[in-house]
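Just one protein chain is left out here, and the rest sit where they should.
Chain naming follows the written order as A, B and C, and within any one chain the residues start at number 1.
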Amino acid sequence: MTALIQVKDVTKKYGGLIANNAISFDVAENEILSVIGPNGAGKSTLFKMIASFTPTTSGEVTYQGERISNLKPHIVARKGVVRTFQETTIFKSMTVRESVVVAQHLRAKASLAGYFWGSKTAKDDVTAFEKYADELLDFLGMSEISNEQASNLPQGSLRALGIAIGLATDPKVLLLDEPFAGMNHDETMNMVNLVRSVRDERGVTVMLVEHDMPAVMNISDRIVVLNFGEKIAEGTPSEIQNNEKVIEAYLGSVDDEIGM
Amino acid sequence: MQRRSLVKAALTAATLTAFGATAAFAENPVLKIGFVGVTSGPAAAWGISNQRSMEARAAWINETGGYTIGGTTYDIEIVSFDDQKDPKRAIAGMEKMAQEGIHYVVGPNVDDGAAAVRPVAEANDIMYFPYAFPKELYSAPASNAVLGMIANYQSGPAIYKHLMDNEGVKTVAFIAANESDPLSQRDSGVAAAKELGLEVVSDNVTYQVDTTDFTPVLTPILRTRPDLLVLSGVSPANAPQLLRSARELGFEGMISTETAQDAGVLAEGAGDLANGFISVGGASTPELASPMMNEFVERYTSMFGEYNDESNTKVYALEYILETLKATPEAIDDVAAFQASMDGFEAPNPYMNGDEKLKYVGMTSFGQKRQIAVPLVVNVYQDGAFETMFIARVD
Amino acid sequence: MLNFSKTQIFGVAAFLAVVFVGVPLFIAATGRSDFYFTLTSVALLAIASAGVWLTFYIGRINIGQGAFALVGAYVSAILVVKAGWSFWISLPAAGLFAALIAVLIGLPILRLRGVYFAMITLVLTQVATLTALALPITNGAKGITNIPLPGAISIFGIPLVPDFSTLENSRMAFYFTATILMVITYAALYRLVNSRLGHLCRSMQQNEELASSIGVNITYIRILIFAISSFFGGLGGAMFGSISQSVYPATFVVKDSVDFMLNCFLGGLGYVFGPMLGTLVLYFGWDLLFEFGKYQMLIYATLLILIIRFLPNGLLSVRFGKGGGK
Partner (left out) sequence: MANGVYLGSQYAMIALGLTLIFALMNVLNFAHGQMYVIGGFVTYTFYGQWGVPFVLALFMSCITLAIVGALIERYLFAPVIKGSAREESTMLLAAGIAFLLDALILLIFGEKQRGVPKIVDGVFNWDFRLIMPYDRILICVLAILSIVAFIALMQYSKTGRALRALAQDRTAAQLMGVNVDRYSMIGFALGAMLAGLVGGLLVTITGVNLGMGGPTSIKAFMMVMIGGAGVISGAIWGGFILGFMEAFGLAYLSQYGDITYLLIFVSLMIFLAIRPQGLMGKPWG
């Protein structure tokens, strides 16, 4: 396994507050890697820095040896590293199919002017996009809701839509933002299977940020644990389960949460 | 689109009423005279005073049996259009006048409107009487515009000269709103003052028309301690505040403007602080106003509830149009005849005591007679009314 | 891609027939030739409003179109009067210059959203007016007057457009010029909105973050759209300057910027042809209410409020359900 993404000494400071302190780890090709940690551990910030939605204070992230941190998000996406959002971030007044068609922007061969004048390439593009959208929705089991307006979808389908939009860009690496949050056991299991099939059948490397421990243990090849902005552990699910620092961090945070 | 022509609306309603009334008891043919000007927004008072004076006069004529031109007695109908001080609307207004078959229009009130309607007016044979000063409107090749009042580059020098000679004014400062008309007026005022040998101590202070506090604007200008402060092209809304602020800041020199003002507005807005304010009027002061002028004021007041002294200068344009038509009846739908008759036209001025004449002037300023001769009556405000300071003439 | 339904083709044909045949016939029949100017104004304002609508399409409230219309009017006037260009060349030049300014200004301000963008564009209109007052090339407060009418165009000796100053009825010529421009503008707008660029705009309108996560260069598209929008503004403004043969700093002011925006709201933000209808109703409606005299404004405002009260998504929402291109 070679390292597809390398996170090198990435640090983020907000004023005097350190959100991430010198985090380093690798993501190997074709693996599912999860980043976990209690609330406020700096998971989301780290995630945003990898997708270049926020700049790093120091350190860098590379993809296939190229730096992808501190760029514009769309450039990172074009390189093949695409993130998803939690369920509220969707194209509200588009249908599922429209969203997936639009999301294939990266695959367009014709120029914008070509689309405007209706060039041959542009027409071919559109046909190809629509075909691929149907395939993809079929693959994700969403064919039935493909003409629903996104704002009318239930929560579970929204999450799937988010992944569909992400996949439509034909990514090499998909970054999932809390894909299981707020789901019940059955929904979580469906999603776990879905994520796994994305990796297995489409060869997409998956990195996810998550709270839900059982799901993470189930799905991940490896896990990185953050606490108070520091990486405290990295390893396979079983290694993590037995790591004392992790247990301590999680117990501590439970107290905190109760305290709140 | 803000503040649409509320005012215009008012005017139109009045027109309709006037028209309706006429139609009811006189079956005379109707002669339509147009008005295109600003009757809404901050400058509304300019256009409204214009429109109302026209309507008051028209109603008066109609009530007394109509106006006879070339053997036919006409009822006068005023067709008004509010251009909202927007040149685009002004063009639409002029088009509307053309549509109504009108050949004589009073207005617009501002430079940009007056310039914008020129193509329409010339294409449709409309003579129009703007209250705007740019010389190119009246100089050849422009042919259809007649300046409806005295330009500031004519009245300014007269006022400055008078003040130099009689009040010992040596230094002058100018302040203007940051808009086309006032700035143009300021520039020509400055040039005139320099020519007369006055020292211009400040000429670059401007204010926004929506200013609510003039203290900061006036402070630097008053520091130059001018003998005379000229409010170039000041709108009736801004004048009282400027006067008040200047006096409250301890300014003791003279203050003047070349536009017409309303004594009531000054009294309400600035009270005694407006005393000594010099402005340009028509035949407003008691010793000058003829009985006809007094009746006009009376009728205006009973028609609209309240007189506006600005109307003193604005009563003339309609009178000129009618008198010229009377003298040259074929001009009623032949603008060329009107233009041809302008050079020799002369009639008594009914609004002023003495033997004042109505005639067209402007040779000096424009090279052709494209201005109505209004006596240049310079007024001084004193305790709620205007007093005549001096009278001059334009050629 | 040009798979229009029969209704659509019929609708467009009917529209063109009304604009190019019906209106002139109507005017000839009734003698209301003042409608030419009113409708010419509607067409030109609708072009500028189309630009505003386009910025709405990427989720920006644009109250700055007056600035670009003013820029367009001045550029055309200066090129024609001071550089002696043909009006027909100055027209696209005015649009392009407005677009260039839009790119320069858009770079910093397009990052803003919501009311913040709205306000900064509002201030922009003020800045444009004040700049026109202050610059020597715009002739400051005195404006540019005596602009010649558009001249003739001919290609290989074949006259395409006659010299406007020799025409007996230049109103009609301006009417046709303006409406042809409007038709082209809206055809282009329709194509744009229904092409991929339009879809990308919609994705940005709904969620810029998500759009950038799927690889949309949102900065680029924002600037591109703002430039196109301002191009329309410049075009409309330049035409206006030519009709009135004069340009002043107050030719386009904040009020105009606000009007352009209201046209879009009134027609409906979800419909390409919304701004056209909105302009027609707002501008022409006012003229029609002329008869009410004193109460014109009152009635106008009341009708406006009633429309928005009962059709909050714009006039076109009566006919079409939700969203949709046309």
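Basically, contacts are C-beta pairs under 8 Å (C-beta built on N, C-alpha and C of every residue); 3 or more make two chains touch, one makes a residue touch a chain.
Just so it is clear, the model here is predicted, and its values are computed rather than measured.
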Worksheet, complete the sentence: Shown chains contacted by the missing chain are B, C
Worksheet entry | Of B:229, B:265, B:361 or B:380, the one touching the omitted chain in the full complex | B:265
Worksheet entry | Which residue of C:86, C:194 or C:313 touches the chain not shown here | C:313
Response to the item:
Contacting the left-out chain: of C:12, C:153, C:172 or C:304, that is C:304
Worksheet, complete the sentence: Among the options C:123, C:161 or C:188, the absent chain makes contact with C:123
Discussion item. For a quick check of understanding: of B:73, B:215, B:275 or B:368, which residue touches the chain that isn't displayed?
Written reply: B:215
Worksheet entry | Touch with the omitted chain, as defined above, among B:31, B:44 or B:169 | B:44
Item to complete: Please give every residue of chain B in contact with the chain that is not shown.
Response: 1-4, 6-7, 9-10, 39-45, 48, 178, 183, 203-213, 215-217, 219-221, 236-237, 240-241, 248-250, 262, 264-265, 268-271, 305-306, 308
Worksheet entry | Interface residues of chain C (partner: the chain not displayed) | 61, 108-109, 111-116, 118-120, 122-124, 126-127, 130-131, 133-134, 140, 254-255, 258, 261-262, 265-266, 269-270, 294-295, 297-298, 300-302, 304-305, 308-309, 312-314, 322
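Here is the rule we use: only the chains that are shown with their structure count from here on.
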Item to complete: Counting only chain pairs that touch, give me the topology of the graph as line, ring, star, complete or other.
Response: line
Item to complete: Name the chain whose C-alpha centroid is most distant from the C-alpha centroid of chain C.
Response: A
Discussion item. If I average the Cα coordinates per chain and compare with the overall Cα mean, which chain comes out closest?
Written reply: C
Item to complete: Quick one: name the chains whose C-beta contact count is the highest of any pair.
Response: B-C
Worksheet item: Can you give the whole-Å distance between the Cα centres of chain B and chain C?
Response: 35
Practice prompt. State, to the nearest whole Å, the distance from the C-alpha centre of chain A to the C-alpha centre of chain C.
Written response: 42
Fill in: Multi-chain contact residues (two or more partners), chain B
none
Worksheet item: Mind pulling the chain A residues that touch 2 or more other chains?
Response: none
Item to complete: Write out the stretch or stretches of chain A touching chain C in their complex.
Response: 51, 53, 72-75, 77-78, 82-85, 89-94, 98-99, 101-103, 105-106, 108, 110, 112, 115-118, 122-123, 125-126, 165-166, 168-169
Practice prompt. Would you tell me which residues of chain B are touching chain C in their complex?
Written response: 1-6, 8-16, 40, 81, 84-88, 91-92, 95-96, 98-99, 110-112, 115-120, 123, 134, 136, 178-184, 187
Fill in: In the complex, chain C residues that touch chain A
1-2, 188, 191-192, 195-197, 199-200, 202-203, 206-207, 209-210, 212-219, 224, 322-323
